[in-house]
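Below you'll find the structure I mean.
What follows is an incomplete set of chains from the complex, kept in their original frame.
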Amino acid sequence: MFKPLFKRLLPQTTASAHCDLPCGVYDPAQARIEAESVKAICEKYQANEDPEFRTRALIIKEQRSNLVKEHLWVLWTDYFKPPHFEKYPQLHTLVNEATKLAGASGAKGSADPKVAEELLAKIDQIAEIFWETKKA
Amino acid sequence: MFKPLFKRLLPQTTASAHCDLPCGVYDPAQARIEAESVKAICEKYQANEDPEFRTRALIIKEQRSNLVKEHLWVLWTDYFKPPHFEKYPQLHTLVNEATKLAGASGAKGSADPKVAEELLAKIDQIAEIFWETKKA
Amino acid sequence: MFKPLFKRLLPQTTASAHCDLPCGVYDPAQARIEAESVKAICEKYQANEDPEFRTRALIIKEQRSNLVKEHLWVLWTDYFKPPHFEKYPQLHTLVNEATKLAGASGAKGSADPKVAEELLAKIDQIAEIFWETKKA
C-alpha cells in the first residue's frame, strides 16, 4: 500500500496510546504491531512440527490476536467521533471486519500466515483513514 | 432438580458467555450487570464524602466501566453478523454510543448516577435487538 | 421503553455484580454463565478432532473454568454473611465442592461435558440458597 512521505515520517514522533483518561494520543501502530506478531507466529508454526512448540505458538497467538482486537476497539470507541463516521461511512464495517479477522473466524482460528496478512491489510485501511483524520 | 416457577424465569435459564472459541452463547446481561454496578457505585459515591471511600469508588468504577465496554465490544464483533447489521442499520451507532457512554465522556468521567442510567438505557436498546435476533 | 412480558422476565431485571466496593449487587448467574461456556466448549471439543481447534478449546476452557471459581469465591466471601452460614450449614461444603469441580479435579482437568453438567448442578444448588436469602 502506498503511503505519502508525510505518513512515513510520522509514528515515532507521534507515539501515542489509548488510556481513556483520555491522554489524547492514539496510533493504529499498536494494533499493527500485534498483527505482525501474529503473522510471524503463524510462519514459525508452519515451519516447526514439534508439538510443544506448536502448542506454545497457539497459546501466544491467542493472546496476540486478542490484543489486536482490543487496540482496534479502542480506536473505534475512543478515537473515532461521529463526524468521522459520517465522513467515512465504511468505517464501522471496516473495523468490525478487522476485529472479526483477528478472532475465531480469522487469526485466532487459523495458523495460516495468509489470514494474518488479510488482517494486516484491513488494519492498514483503518490506519489510512486514521491518518487522514489527524491531518484534517 | 425441581425449581419453583419464579426461579425458572431467572438468569440461569439464559446464561451465556463470550469466549471466542466461540462457545456459541452470548448475553447482553454481562454488560448490564457491570453497568448496574457502575450506577450503584455512583450512588454510594454521592452519599459518602469520606475521601478514602471516594477514591476506592473511583478506582472500582474505572474497572467496572471498562468491563462494560469489553462486554459490548464482544457482542459487536463476535455475536453480531453482517445480516444483523443489514437488518438493524442503527446497530453500529448504537454500540458505538453505548461504549462511549461507558468511557471517559460517560461513566468513567462522571460519578453522576444519571450518566449510568443513560448507559443502562443504551444497553437495553442493544439487548432488545439481541433478543430479537435470537428469536429469529 | 416498552418491553414484552417475556423480555421483562429476563436477566436485566436481576442483573448484579461483585466489585467489593461493595456495590451491593451479586448474582450466581455470573458463575453459571461461565460454566455454561465450559460445557459448550467440552461438547465442541468432543465433536472436533482437529488438533489446533482442540488446543484452542483447552486454552479457553482453562480461562472460563477459572472465572467460575472466581465468581463463586466472590459469593462465598463477599455476599454470604455469618447468618447465612448458620442457616445453611451445608453452604461452606457446597461452595468448596463447586469450586473444586471447576478446577483440576473437575472441569479444568476434564473435557467431558458430564463434568461440566455436575458443575452446573452444584452452581444451581448455590443459586437456590442465594435466591432464598435475597427473598428473606
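Per-chain residue numbering starts at 1, and chain names A, B and C are given in the order in which the chains are listed.
Operating definition for what follows: contacts are C-beta pairs under 8 Å (C-beta built on N, C-alpha and C of every residue); 3 or more make two chains touch, one makes a residue touch a chain.
All of these numbers come straight from a predicted model, not from anything done at the bench.
Trainee: With 3 copies in place, how many does the full complex contain?
Mentor: Oligomeric count for the entire complex in this file: 6 copies.
Here is the rule we use: only the chains that are shown with their structure count from here on.
Trainee: Calculate how many whole Å lie between the centre of chain A and the centre of chain B, each centre taken as the average of the chain's C-alpha atoms.
Mentor: Computed value for the inter-centroid distance: 25 Å.
Trainee: Please tell me the distance, in whole Å, between the geometric centres of chain A and chain C computed from their C-alpha atoms.
Mentor: The separation of the two C-alpha centroids amounts to 33 Å.
Trainee: From the mean C-alpha coordinate of chain B to that of chain C, what's the distance rounded to whole Å?
Mentor: 19
Trainee: What are the residues of chain C that contact at least two other chains?
Mentor: Residue numbers touching two or more other chains: 56, 60.
Trainee: Tell me, which parts of chain C touch chain B in their complex?
Mentor: 1, 3, 7, 9-12, 14-21, 23-25, 27-30, 32-37, 40-41, 44, 56-57, 60, 63-64, 121, 123-125, 127-128, 131
Trainee: So in the complex, the part of chain B that touches chain A is made up of which residues?
Mentor: By the definition above, chain B touches chain A via 20-22, 66, 69, 73, 76-78, 80, 85, 92-93, 96, 99-100, 103-104, 108.
Trainee: Within the complex, which stretch of chain A touches chain C?
Mentor: Contact set of chain A toward chain C: 54-55, 58-59, 62, 108-109, 111.
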